[in-house]
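Everything on this sheet refers to the single structure shown next.
The full complex has more chains than appear here; those shown keep their coordinates.
Letters A and B name the chains as they come in the text, with residue numbers starting at 1 for each one.
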Amino acid sequence: MDKLTLLWQTTGLSAITVGQTAMIIVGGILLFLAIAKKFEPLLLLPIGFGAILANIPLAGFTEAGGVLYYVYKVGIDTGMFPLIIFMGVGALTDFGPLLANPKMMLLGGAAQFGIFATLFGAIALNFVPGIEFSMADAAAISIIGGADGPTAIFLASRLAPDLLGAIAVAAYSYMALVPIIQPPIMRLLTSESERQIKMKQLRPVGRREKIFFPLAVILLTLLLLPSATPLVGMFCLGNLMRESGVVERLTKTTQNDLINIVTIFLGLAVGSKLQAEQFLSFQTLGILILGAIAFAIGTASGILMAKLMGKFSKEPINPLIGAAGVSAVPMAARVVNKVGLDSNQSNFLLMHAMGPNVAGVLGSAVAAGILLALV
Amino acid sequence: MSELFINAAEIMAVGMTSVIAFLLLLIFCMSMMAKYLPKGATHEPTPRSARKQSKAGNQPSDDTVAAISAAVHAYRTQRKK
């Protein structure tokens, strides 16, 4: 009888808490979103599974010596995993559409207003009793508006590791929800005739421009905003490898196996932060709400900037492409294309939206650097 | 508390200005590059790997083409006999 009690005490059933049960269900929901709804499955599948593992009673995945503990220590505490992913994203990004029309960069800048407005909003929320965000917390939350996973994880790991799980989940979820969140805002802020505007075809871009672009970006960043150089630097390295054309085997590995390996473990490490004590709180609700607001404001400010630019530009600018400035590459650009096609069956905005789209990636990395410097 | 609030407003203003200023500088650089960089061919890098991954059915790989020509040649030679 005594032995049976001992045996019972080794089971998870005997030790599982309500919080752990809830978090395992959260993990299951993430897996459902990843598999059945195809929400950013490359990240949400490992994150969801990591959340389940992290909440297994008695198994110690996240305690010293546990698998997820090591993965988090090695990959996130050091910042290596998001930076390696960012290098991979750089190696996968073609800046051609942006170089063909540099002004589009402004749209990728304007959309970052979502970040800074949300920072302000998060601090304002402190007037609500029960919520208490420090400036670092607010900054980490607001970066969700940047619509860029590795940037959000990197910044959260520096400023608010306790919120990292919720922030990463919110960021990837909203990125997956771009086709649902953005179109109503786009329709609200543009008229039918604006949405029908056709844009001039993009000029072809020379190889030299593409090689010098990442170099120009890293030089400007190091001169003006050194705190953004980890993110921007790794991104530019990836892009330079790609465009230089002389290290194809490195580029290929960076775009494929290296980014894949890191993605699996990054997801698991993020999932390890989905623990009951931290996630099942009022704060998470605040993060989810603020994240959605950040996203919406970013989309809106991108569109409004595009309208403003259209007023002063000789070439016509379809304001829809401003929405792609949030990044969420290439989903946001595809949504722009689709909404554009709804108004005009022969207007293909995809390539025009790619400019602001990749500018948005740079824009939020720069914004993250500013937050690191100022907070 | 209200100090935090003012601080946040400040970060919002300074941050957004910095982002835009930075990107304006970058736009300036890009325009300079477009103007003054000697134009090479607008050669696409398209690494081999990327090309292979693309499912472009009409771009069979080099050794497939070689194999085909060999096969067709062999077949043709054989038929002649």
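Basically, a contact is a pair of C-beta atoms (placed from the backbone, for glycine too) under 8 Å apart; a residue touches a chain by one contact, two chains touch by 3 or more.
Note that the coordinates shown come from a computational prediction; the quantities given were computed from them, not determined experimentally.
**Student:** What stoichiometry, expressed in the displayed chain labels, describes the complete complex in this file?
**Tutor:** A x3, B x3
The rule is short, and it goes like this: only the chains that are shown with their structure count from here on.
**Student:** Could you put a whole-Å number on the gap between the CA centroids of chain A and chain B?
**Tutor:** 20
**Student:** Residue numbers of chain B touching chain A in their complex, please.
**Tutor:** Of all residues in chain B, those touching chain A are 1, 4-5, 7-9, 11-12, 14-16, 18-20, 22-27, 29-31, 33-34, 37-43, 45, 47-49.
**Student:** Could you list, by residue number, the parts of chain A that touch chain B in their complex?
**Tutor:** 98-99, 102-103, 105-106, 108-110, 112-113, 115-117, 119-120, 122-124, 126, 135, 138-139, 204-210, 212-213, 216-217, 220-221, 224-225, 242-243, 245, 248, 251-252, 255-256, 359, 362-363, 366-367, 370-371, 374-375
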